[in-house]
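Removed from the display is one protein chain of the complex; every other protein chain stays in position.
What follows is chain A.
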Amino acid sequence: MNNPLTFTFALALGDDALIAAQRLAEWATRAPEMEEDIALANIALDQLGAARLLLSYAGELEGAGRDEDALAFLRDDREFRNCLLVELPNGDFAMTMAKLLVLSAYQLPLYTALAGCADERLAAIGGKARKESAYHLDHAALWVKRLGDGTEESHRRMQAGIDQVWPYAHELFVAQPQAPVDPATLRGEFDDTVSAVLAEATLTVPESGWAPGGGRDGVHTEDLSYLLAEMQVLHRAHPGARW
């Protein structure tokens, strides 16, 4: 393999985007309003598009002949490298927006930094994806504010969503000094972005010492295996078939 560190990095980002897309797409036909059905599908499509670019590139770096589909459909959960955040079940709409806020506030500075990195392919992917992430962040921030500062019920649900999701942010910023972008360097911008949104939404930043992790090493929650079972079932039932 040419560059195992870049491979691992591209794979992890690709898996984040793929699993996020799979979860967001679960909202299709179920969103709270029709416009939101369209918006969530858009965001899912952006994530899926980024996933395809990243996984294709990871496959090329690996040099073992695996394409985007081999990586998406033929690995087991212990081989996936996504963060735990994206595999968490959607919960209610507030929890989904909490997940999207944390994810996009992480992906935006990440892709922005990637756009300036030395690896040309990753730089091109970062340059494209950061514009999409900016829209995802706007969308999530708008809903977090609406729900946080909406009705009593929505405030309660939004705070609960943030409380549930917050501990999973830790894993996103674990230092990888050798990676094309070291996620630890992004934490400051993330904190600034998210705390401004939460303050405007009249929500509080949860205090929790719990910092679950392991996704980057392939140690996931129980949920991922179920997600993959559904996502992979048809592809695996027809080995070698073209679609």
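One rule holds for everything that comes next: contacts are C-beta pairs under 8 Å (C-beta built on N, C-alpha and C of every residue); 3 or more make two chains touch, one makes a residue touch a chain; residues count from 1.
Assume contacts and distances are computed from a predicted model.
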Among "tRNA (5-methylaminomethyl-2-thiouridylate)-methyltransferase", "Glutamine ABC transporter permease GlnP", "1,2-phenylacetyl-CoA epoxidase subunit A" or "ABC transmembrane type-1 domain-containing protein", the UniProt name of the subunit that does not appear here: "1,2-phenylacetyl-CoA epoxidase subunit A"
From A:C117, A:A134, A:A160 or A:M231, residue that would touch the chain that is not displayed: A:M231
Positions on chain A contacted by the hidden chain, ascending: 18, 21-22, 25-26, 28-38, 41-42, 44-45, 48-49, 51-52, 55, 68-69, 72-73, 92-93, 145-147, 149-151, 153-154, 157, 230-231, 233-235, 238, 240-243
